[in-house]
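Every protein chain except one is present and positioned as in the full complex.
Up next is chain A:
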Amino acid sequence: MTIAFKPSRRDFLAGSTAAAGGLMLGFHIPFNAVSEANAATPPFAGTATPELNAWVVVKPDETVVIRIARVEMGQGTLTGLAQLVAEELDCDWSRVTTEYPSPGQNVARNRVWGNFQTAGSRGIRDSQDYVRKGGAAARVMLIQAAANEWKVPASECAAEKGVITHKASGRTTTYGKVTLAAAQLTPPAEVTLKDPKDWKIAGKSVNRLDTPDKTNGKLVYSIDVTMPGMLNAAIRECPVFGGKVKSFDAAAVEKMPGVKRVVAVGDTGVAVVADTWWRAKTALDALPVEWDDGPNADVSSEDIAATLREGLDATDAFVGNQSGDVKASLAKPGNKVVEAVYGYPFQHHVTMEPMNATALFTADRCEVWTATQNAEAALATASTAAGLPIPQCDVHRLHLGGGFGRRSSSHDYVRQAVLIAKEMPGTPVKLIWTREEDMLHGRYHPVTQCKLTGALDAKGDLDGLHMRISGQSILATINPQALQNGRDPATFQGLNAGGAEGVLGYTIPNLLIDHAMRNPPVPPGFWRGVNNNQNAIYLECFMDELAHAAGADPLEFRRKLLVNHPKHRAVLDAVAEKAGWGKPAPEGVFRGLSQQMGFGSYVAACAEVSVSDDGKLKIHRIVAATDSGHAVNPQQIAAQVEGSFVYGLTALLHGEITVKGGRVEQENFDTYPMMLMDEMPEVETIVMPSGGFWGGVGEPTIFVAAPAVLNAIFAATGKRIRSVPLTKADLRKA
């Protein structure tokens, strides 16, 4: 499982593209100061064959090893990135395997693999260019090696499925036969990438590389790591945010079976280390702990809601998007004013694999095995906790049992594992959180409210819109350096005037979208879809309200306003057509629409629901369209659409974290229920890549599911549901 490799001269791809950070949601990681000379990174285990470059090793037995910098957490990036490299490499796809370089190796090689962060639906779109170049460069070297052997010009040779052919003479050889010679060649200074229309492996619905081991129990997740002499730890942090440990009585449990140590973890937590995790957990349950609840002991959801309500009408707010004069529009005689207030609660990521990490600390080295969406951030966390410089630490990556942003928002579990292991030098310690610990110490979907005020002119056209968001900023807590004069630009996801990430599709003459930042003492995090989730509900449900007030068809009302954004309109048109908008739905079934742009992609949904007389909702079908520019694996895009709907609909149907006494009230699935199979609608996916840009896939469709369903509920019942989740709503017909 330990993977690493030798610093090499073949770091030609460590150009500015690969090393460029600068993500809006990025983290500042102090790696640039680390020099290769200081790094002590062991070689990749089991890779005796020299690499062709950082991305590709071809073994003499024809196995193609593709190195993956981003991490696999279910979203299919591992397979997609391998497809892109293999496409340019022209190798035999059936011989492809993958491996993860570690962040320590990345540091040691001047960040040759670029950014490891796997978040913001950026796994493929941010790295497609340089990974494809890695594949193309390797192909050029392999062909050159064959040409050298045959003493012919490389231009007379071609490769297909790992076989190199000299057309004139008909001679053939294979990648495996020339790989050692190719590895000695100077890499090409430049390579030309294929036109996507010529793709044979990329762009195709190939099966995932990681599926078989996920069906037979063989895949080793972080929680499954074992090593000789390893001990196990269970932890409890003060359940009240900002609280500390006052005291604990170690003597009360130290004699329990298997218990090795009881250790303080910083000043906020306590852990029991035992021979097995179950014994550690059992002893921890019995451990008497007194907490100092700290300054937030009285914080409740009601207080937080009141603070946010005040922000809805506050004078000061950060501006996100503005044009014309919205005040004048709203005051204009003859304009019809429509107003509504919406709200979105805290929600939990609930990755199926609870937080965990295994750490091994010695006097001069610290290694961690864990599931992380940002291994470089995990490495920085480990280094700080260990008190050792980064070159003396490393993080070994395993596939994630779910990420959804939780494992990028904070590496608190890595910090804890290292602090515990530091108490027992030389002994590997695996820390596993209980589900209860996970629920109480999440990085929650931010809480917000939104007041929308719209002005319809005499013709029923939207003349003005004020969208006031009040609530929590993720960046203010997680990455305050990314704030712009105090303003959190991520708050306006999907509502921006320009850029490539999330442009507001509607052209509204008088517009103001602003944010009154109110940050309650509950830690927020990036949560699949992030701020697009509530922004899409607020805007798309209100668009429906406006259409209704104008007496207009919700599709036509939107289409008119989308006149300047044809890609937004195209996905909306696609779902409307496929769902049969404007044609009769089955008896008792009602439709709702929504569209949004996010993470660089254009998405739309049409939901079909029915509501029984006693108010029971059934979501029958959702038709979804995605234009991600290019589509590396259409069937995996379809999988992400289906899956993101489960995530988004679980949030709509059930998702609410409440706070009382400064702590979260929900502790497990019994009080924080998940959508199950019986609630799952049929999902029809339209993958419609229009080419010319690279959009994300893992997140975008999540945020059109809920507003489409809410709009369909209105069509069915005449009721506007303006707060999430639906468990709080009475859906019986108005």
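By our rule, a residue touches a chain if its C-beta (ideal position, glycine included) is under 8 Å from a C-beta of that chain, and two chains touch if they have at least 3 such contacts; residues count from 1.
Going forward, contacts and distances are computed from a predicted model.
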Worksheet item: Which listed name, "(2Fe-2S)-binding protein", "Imelysin", "Pyruvate synthase subunit PorAB" or "Oxidoreductase", is the one UniProt assigns to the chain that has been left out?
Response: "(2Fe-2S)-binding protein"
Discussion item. Out of A:P391, A:P428, A:P520 or A:G643, which residue would touch the omitted chain in the full complex?
Written reply: A:G643
Worksheet item: Of the residues listed, A:N110, A:N296 or A:Q635, which one is in contact with the missing chain?
Response: A:Q635
Worksheet, complete the sentence: The one residue from A:S169, A:T192 or A:S205 touching the chain left out of view is A:S205
Worksheet item: Of A:V152, A:V220, A:L483 or A:A549, which one is in contact with the hidden chain?
Response: A:V220
Practice prompt. Among A:A108, A:I124 or A:V350, choose the residue that contacts the chain missing from this document, as touch is defined above.
Written response: A:V350
Practice prompt. Name every residue on chain A in touch with the hidden partner chain.
Written response: 73-76, 196-197, 199, 202-203, 205, 207-208, 210-221, 223-224, 226, 232, 257, 276-279, 282, 350-354, 399-404, 432, 434-435, 630-632, 634-639, 642-647, 650, 668-670, 674, 676-678, 680, 682-691
